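== chain A ==
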Amino acid sequence: MILISLIAWLLAGGLLAWYSGRWGGNWPRWISLITLVVHLAMLAGLWAGYAGKANLSQPASWLAETDLPWIPALGIRFHLALDGLSLLLIVLTNFLGIVAVAASWQGIRYRLGFFHFNLLWILAAIVGVFLAADLFLFYFFWELMLVPLYFLIGIWGHENRIYATLKFFIFTQASSLVMLAAILGLYVIHGRGTGVYTFDYSALLGTQLSSFTGTMLMLGFFVAFAVKLPVVPLHTWLPDAHTEAPTAGSVDLAGLVLKVGAYGMLRFLVPLFPRAAAAFAPVAMTLAVAGIIYGAVLAFSQRDLKRMIAYTSISHMGFVLLGIFAWNQLALEGAVIVMLAHGISTGALFVLVGDLQDRMHTRDLDRMGGLWSIVPRLGGVGMLFALASLGLPGLGNFVGEFLVLLGAWQVNIPLTVLASLGFIFSTVYSLWLVQRAFHGENTNRWRLPDYNRRETGIMAAMIAAIVALGLYPQPVIDTASGALQTLRGLAPGYHQTQGSPGAAAAVQDGKDAGLPAGMASGAARDDGSGA
Partner candidate 1 sequence: MQITFYISAAVAVVATLAVITRYNAVHALLYLIVSLLAVALIFFILGAPFIAALEAIIYAGAIMVLFIFVIMILNLGPQAVRQERAWLKPQMWLGPAALALVLMGELVYLLFSGGQSGQSGAPVGAREVGIALFGPYLIGVELASLLLLAGLVGAYHLGRRGDAAVVVELEEAAARDAEAPAVSALSAGQTEGGDAR
Partner candidate 2 sequence: MSGQDFICLLPLLLPAAAAVLIMLEISVYRSHAAACILTLAGIGAAAASLPLAAAYGPRQVTSLLVIDGFALFYIGIILAATFIVAILSYAYLRRVPGQREELYLLLLLAAVGAGVMVASSHFASLFMGLELLSSCLFALIAYPRGRDNIEAGFKYLVLASVSTSFLLFGMALVYAQLGTMEFTRLAAAGATGGIIYQAGLGLLIIGLGFKLALVPFHMWTPDVYQGAPAPVTAFVATVSKVGVFGLLLRFFGQVGLLGHAHMFFLLTLIAIASMFAGNLLALRQKNVKRLLAYSSISHLGYLLVAFLAGGPLGTTAATFYLVAYSVTILGAFGIVGTIPAPGEAAGGREADAIDDYRGLFWRRPWLAGVFAATLFSLAGIPLTAGFIGKFYLLDAGAGSSLWLLTLSLVASSGIGLYYYLRLITVMYLRPESGAGEEAGRPAAYPWAASLVLAALLMAIIWLGVYPAPLIDAIRRTVTLP
Partner candidate 3 sequence: MTPIPMDQGLLLAAALFFVGLAGVLARRNVIFILLSIEIMVNAAGLAFVVAGSRWQQPDGQLMFIFILTMAAVEVSLGLALVLRLYHNFRSLDVDRVSNLKG
């Protein structure tokens, strides 16, 4: 029941915040803040409870589970399940949620109630996605997330918001319809094979698929996840949506919505279709590297600060994709850490840009310069997160990206070398950003107020998080590793294929028969490469 309350609490808080809009004043802000803080306390209690037990870093079945009938006629159950991976991502969700509320404390001035309603419902839907263990339920939350996000960007966004929201909505919705078709395909094939028509994740894991249908269904999932992630040819919605969204929207988009795509690949795509995914891995990894380089290069050429950060997101998420398709323990742990670190660092950068825009009413890099001298605290924060983004050792992104590269090296050396070029590009754009915005002369004679206490507080929390992740990632790795091992156990023989797909197919054909049918049984560890 705790899992249901994790979602229901946010939904209820959202409704209350909406209603409190009638009372005027700061009511909606406080209500959503309190909702999220209590939510955080629930999560902390949960995490502390599991950390005490030894099994968090061991492959195991779910940490917590709720399974209720929902639409029995179609084999749909209200099945929520939590493991270390979901837990981490939910904590990130909550953290960024609090940041989003705090960061829009002053920026949002109208329709407060509805704004906070949307914000909390986005978070609830994302938590739902991270918890769903029924494919229908997953799809339900996946879609549910879009509507409030659509309103959030469309109502409180910047000048070009209508175009951006339409593009965003149609891209994501159209791609998820393709995923829906794939889910149904899997459901029907599983039902025909076994006589049991169900959308349950664990039941569907061992479905026998021919190589063609497997590939088609896998691609159906991939398209949806790739649009969210985003993978390069499908990324065009992202710069527009990020640029036009209000600060809270950008934080949610970059910090959370992108993670949902990565989570989907980790949880569903590879375990459900191990053979097809393994065969597809070289393509996916190539796309990942293309994204890393493409995002970085385009980030370099942007004048709009928000757009620039949006492109860096594409670059960072390329590392996540690379890590996922490398599919060994190191790379996966790296991918998880990149997800968390990117959520924090990019979130912070978007908050920073939002603060700058509130002060300067522009996001144009050319009109900035010399900010350090007039707003030292703001400048310092900006500097720090730019460095985080570039991958400075000691900060979270470095750990993650390094682990990903380490893992990918074992699989595909040329692509790894190319990916590490991303480090160089990101150094260039980060320093370029720092140079143009903060250093130099204050040619435009800006006179701006520096960070106040609220803003300093937000940033302090984010700095603490990114530093902690950089210096002592072990608790995070411990939390995730059990879940990751389990996931890898669900796709045994995946990574023998890497690098030599031709030979791999043969290996896999032999191995497929022994695919474990459920999470609990899928604990085969084939190498001891813990962190």
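Candidate selection criterion: all candidates are chains of the complex that A comes from, given by their letters.
In the analysis below, contacts are C-beta pairs under 8 Å (C-beta built on N, C-alpha and C of every residue); 3 or more make two chains touch, one makes a residue touch a chain; residues count from 1.
Given the structure is predicted, the values throughout are model-derived calculations rather than measurements.
Asks: With chain A shown on its own, which candidate in 1, 2 or 3 touches it within the complex?
Replies: In this complex, the candidate that touches chain A is number 2.
Asks: Mind listing the chain A positions that touch candidate 2 in their complex?
Replies: 69-74, 136, 139-141, 143-144, 146-147, 150-151, 154-155, 162, 165-166, 169-170, 173-174, 177-178, 180-181, 184-185, 187-188, 191
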